[in-house]
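Complex shown without one protein chain; remaining protein chains in place.
Moving on, here comes chain A:
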Amino acid sequence: MSILINKYTKVIVQGITGRDGAFHTSKMKAYGTNVVGGTSPGKAGQEVEGVPVFNSVEDAVKATGANASVIFVPAAFAADAIMEASYAGIELVVCITEHVPVQDMIKVTPVLKKHGTKLIGANCPGLITPDECLIGILPAMIFKKGNVGLISRSGTLTYEVVNMLTESGLGQTTCVGIGGDAVSGLYFIDLLEMYENDPATEAVVLIGEIGGDAEEQAARFIKEKMTKPVVAFIAGQSAPPGKRMGHAGAIISSGSGTAEEKIKAFKAADVPVAKEPREIPGLVKEKLGL
């Protein structure tokens, strides 16, 4: 078992004819992901990496039955691409594109809600269920099938931690990079709930960052709703105060946002917080009684 994606997931690539879209289509296919199509307006009938290209997501869904999409279009068109996928009935949209304007993501949010679409990102590395399906730009070779779930706001830091888990014999059910933007799709608590309900996941690693209060919310959720152990790490503990958004930023996150506050929230939920990434595998093993 896993969360969000498995070997039956049918993926289309939005922006498949672009440099990044084409490159990662080949990587995803090589991993065994079931990439069934791609979109690029006006280029229907072409093929990229042996995958048929369609003019629209709607056309691609009709022809292939795709239920997931991954977006590689430039930032100015990313929100449009997400909404197109949502209207076409795609269940899971993964937006790799970075630098998407926040107001665009705010406009996307009610559309996702209306159609019940799940969004990962924007500005994220994607997700992987080892040996079954990879959607995004994650380096496949560091992952290994197992019983640990992982959620992270970072990219390379995630790879660093996954590498350590794998090297110490801890494989993963599904690893999800949710992205670090201020307004994005699924948050920690959405995914924690999925891991809690996934029979294969026995422990979860959560990699947070300073800013916002997604980690504090996660801590509350873990305390109230979760039976499975969670281990956390917070990046940015040394970031100086003052790099924040004036009064309004401080007000909206009053009582949360700093590393100290996040660590405190996790400790209160009985979630061990690693002082450095290298401690994470040990803490997971301890929680699993290994």
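As a working rule, a residue touches a chain if its C-beta (ideal position, glycine included) is under 8 Å from a C-beta of that chain, and two chains touch if they have at least 3 such contacts; residues count from 1.
Here is the rule we use: contacts and distances are computed from a predicted model.
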item	value
Name of the absent chain as recorded in UniProt (options "Amino acid ABC transporter permease", "FAD-binding oxidoreductase", "Cytochrome ubiquinol oxidase subunit I" or "Succinate--CoA ligase [ADP-forming] subunit beta")	"Succinate--CoA ligase [ADP-forming] subunit beta"
Option from A:Phe72, A:Tyr159, A:Tyr195 or A:Phe221 whose C-beta touches the chain left out	A:Tyr159
Listed residues A:Lys7, A:His99 or A:Lys267, member touching the removed chain	A:His99
Touch with the omitted chain, as defined above, among A:Gly89, A:Pro139 or A:Gly282	A:Pro139
Sole residue of A:Pro52, A:Gly180 or A:Pro281 that reaches the chain not shown, by the stated touch rule	A:Gly180
Residues in chain A touching the chain absent from view	27, 75-76, 99-107, 109-110, 137-139, 141-142, 152-160, 163, 180, 182-183, 207, 209-210, 212-214, 217, 233, 235-240, 243, 245-252, 254-255, 275-278
